[in-house]
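Heads up, one of the protein chains got dropped from this complex, but the rest are sitting where they should.
After this line comes chain A, so read on.
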Amino acid sequence: MCQVDEDYHEPLQRAEVPSVSKKCVKCKEGTAAVVIRAGDAFCRGCFKEYFIHKFRAVLGKHRVLYPGEKVLLAVSGGPSSCSMLSQVQEGLSQNAHKKLRFLPGIVFIDEGGAVGQSVEDRRRMVAELQAVFKATGFPFHVVPLEQVLDLPSSVVAAAPSPSERAAGAYKVAVGHFIQSDGVGVTLKREESAPADVQESSTHSLQQLIGSAKTLTAREDLLNTLRQHLLVHTARTEGYSKVMLGDNCTRLAVKLLTSISLGRGAQLAQDTGFSDSRYRDIILVRPMRDYSAKEIAYYNRMFCVPSVFIPSLDTKTADKSSIQRLTESFVTRLQADFPSTVSTIYRTSEKLQTCKSSSTADHCDRCLLCMCALDTAVENASAFQATLISEQLSQAKAPAATSAAIPRQNPAPMEPESTAATGQCCSSGGGEDCGKAVGGVGCCSSAKGPESTGLRSLLCYSCQLTIRDMSSVERLPHYILSEAQRRQRRSQMREEISEFLLDEGDEGD
């Protein structure tokens, strides 16, 4: 790193070098091969050094991976996550003080069933990836996405709170590791062969994904399911961190997509380096300093194997989904203004949630994305306006309320944070709709009670996704049963609310 700084202090030397564009800006000798930022052309050797250094630097800066800790690398087969895998290998092969000290494992989620791949194609891709994984010597797990249908509801329920690590814990862990000299923490080699996928579960999965009516909602749903399965795999296999391969181009797209999807409140967690929404399992994104271009070049030059896996948006037009449209917007802008991605990306670094979401009560978390609920907002918000207009347009259909399951209770939040459903009846403008349907069904959507009850447990953005689904009954059992549990809980809370001390009044 010091060498890089030195370069900037020697403008004279730089001036001596002729035809800067064809020579490497770093060593000034090698023939340039890659332009990484506008004007910065690196030769092969310097590019490799720069790339490898960056990975170590980002892990060193954040210090979240403890020596001897089991870390699960989520590898999709794509260039970014395969590059991440190769960097971890690289880091483990370094000598002495430069060596990475955590214990990696690999998980691959086979989404072929959701995107309609044939059984043969899926087998071929899994075999190809298994060859890549075997070559690393790391333990690996191949998990078909169909398994998401059989997850226990604990995945989205309150996670066991991890013992809070003190600030000095990292140093202590390093100390222990050095003392033990790393002996005894050798990796147990384990491979889990892909479980046989039953045709019926592939069919159920396809029905679930297909019940989302737009590609935008399908992609969002798939992301949610994938994340649940990753976290579940990490828990059952004893990993405490999951490494995701999102690069900064991807994250810039994700950031703008999240805003468009109404996930403003969750931006920091969706795109930050570490994401603690699952509490006991921390998601980290060590590739977020690399652009898609850097990764593609590195993989090509240094023969990092990756496998092309089709996704829901393969071969679709720009306007097929919000995600796709945002990607096209960002890449086009990037073509003309090369600092687009880095500007968006740096914005994401500055984002913070006002309420530290890791401390939020678990019931205040969205059932699907597990982020803190953003639906407890003041009256004059866009969210309330949307709700009121929805109520008004549906107020004339009281028939739907006859089958109402208990939902007069507000969302499962503390009493003082007036929940989305509760507030509309009590606050101005709600009077009318309250009369019309007996104060119960004012918030019912045309889709029936199941969907309404569920929506009160979701953040704004996940509500939108659910609204785009033809039927919530297709959702996996673990989600529906946890929803019921939360609803029962809040109903009970409602019933005994008279006897509870209102936390909000205590201070008065």
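A few comments on the model shown:
We take it that a contact is a pair of C-beta atoms (placed from the backbone, for glycine too) under 8 Å apart; a residue touches a chain by one contact, two chains touch by 3 or more; residues count from 1.
Here is the rule we use: contacts and distances are computed from a predicted model.
Think of the chain that is not pictured: of "E2 NEDD8-conjugating enzyme", "NADH dehydrogenase [ubiquinone] iron-sulfur protein 1, mitochondrial", "SWIM-type zinc finger 7 associated protein 1" or "Ubiquitin-related modifier 1", UniProt labels it "Ubiquitin-related modifier 1".
Contact with the chain that does not appear here is found for just one residue of A:Lys99, A:Arg300 or A:His477, A:Arg300.
Listed residues A:Thr249, A:Gln391 or A:Ser490: the one in touch with the omitted chain is A:Thr249.
Looking at A:His97, A:Lys315 or A:Lys350, the residue that reaches the missing chain in the full complex is A:Lys315. Residue-wise, the contact with the chain that is not shown comes from A:Gln323, picked out of A:Gln87, A:Gln323, A:Ser348 or A:Gln391.
Within the entire complex, the positions of chain A that touch the omitted partner chain are 21-22, 31-35, 41, 79, 249-250, 253, 292-293, 295-297, 300-301, 308, 310-317, 323-324, 327-328, 331-332, 334-335.
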